[in-house]
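Please read the structure below before turning to the comments.
Complex shown without one protein chain; remaining protein chains in place.
Per-chain numbering from 1; labels A, B and C assigned in written order.
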């Protein structure tokens, strides 16, 4: 990824520039819609802060599924899984019971044994939570493993996936 | 719903009698598809037993939404909510990571201030968990309240709702 | 256990009678204190109904630990674990954020491959939730297994365990 690309691409103009042919293919991205249920909320009436990480994990899992690599297949055929190594999350506005949210996931960097993802959780376009997540590919022994070649190829060429964010 | 269709094949005789024309219309039922994520599983590799109650609650919430009565509307316009009073659950087979499940919800009895629901969680038609749930309608003070008339009318006349179970 | 013993032993007098020598040893029981945190509550301000099952599971795990049989030891040395087969729960009063609760667990029946437990969750002596739980002993293949002899002996002779309920 070109070093001049903003790692915080919420601005539409910056996004647009990423998709010009001069900059290479559009980055892999995926959108997952979800609903807030009682289980997600807490006594403050809003979504409990740790549960945004659950929403983000659903987004990553569905992105992999969209590419044809659900976790069970990766484990059975490649002997690998993904573990979160680092996560930074900024909470900008609360989500409430029954809100319709969208988890947008973008691949920021594909390393030899890691994926760096930006994930943004929105309600009707409003950004509620902004995450920077580093996941590592690990083997059954928990040690780092290279991202399998077939998945790597799919990640590198996929472009936008899934339903579009509103 | 055709009277010959039995959405609860494991107990055909018991349920079939409810659907004879002499006994009135088909009961309200609703089906919610959902996916199992890592957050739902535990170290035994399967869905953690308490999380089936979360799945069932999603099913009840979506049934109410299908009828036009999401929780926030019920709270704002009628001043009521629902609280679980009793729940019995039988676990027949485990669900696993990434399973595609369906929560089938059927209204068994509509009381003055309660709903008695049967909820069944299936994977590809196989029954995994079978719940009998009694929810009470309560006011903002936590005391029992009559089920609001508009919701009562919708519950009584709805018949099958939502996507069909596979 | 004598057939005349009440399966709903919340009454102190019935409890007392159980411990007379004529009635055999006191049943195994265990009390676990715990605190309600934000993660346990929902937007209704109270503990989310499914989370009482988590509290009960903590109580069962600590009972086993008190007997010298934590899950990891049972898995490593005996190749067995426990899975919930049935659970009935009655919700009598809500628990709130920061409440100090106690989970009382009593062994009601020790079967060949099952434990039937009664679990009661209280706040300052007030009964909030009352559970009847059947757990099955299973092997690594998920099939029923006899409760290991050492654990069976411990369960049969233990009597009251852990801190006493208030």
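Observations on the model:
Everything below uses one rule, namely that a contact is a pair of C-beta atoms (placed from the backbone, for glycine too) under 8 Å apart; a residue touches a chain by one contact, two chains touch by 3 or more.
The model shown is predicted, which means the values in this text are computed figures rather than measured ones.
When you scan A:89, A:110 or A:154 for touch with the missing chain, the hit is A:89.
In the full complex, the hidden chain is touched by chain A at residues 44, 49-51, 53-54, 57, 81, 83-91, 94, 142.
By the touch rule set out above, chain C reaches the unshown chain at residues 35, 37-39, 54, 57-58, 61-62, 65, 70-72, 96-98. Across the interface with the omitted chain, chain B contributes residues 38-39, 41-46, 48, 50, 96-97.
Heads up, the rule we're going with is that only the chains that are shown with their structure count from here on.
With every chain reduced to the mean of its CA atoms, the largest distance from chain A is reached by C.
The distance from the centre of chain A to the centre of chain B, with each centre set as the mean of the Cα atoms, comes to 31 Å. Each chain gets a centre from the mean of its Cα atoms; for chain B and chain C, those two points are 28 Å apart.
Computed centre separation for the pair chain A/chain C is 40 angstrom, with centres defined by C-alpha atoms. Residues of chain A in contact with at least two other chains: 38-39, 96-97.
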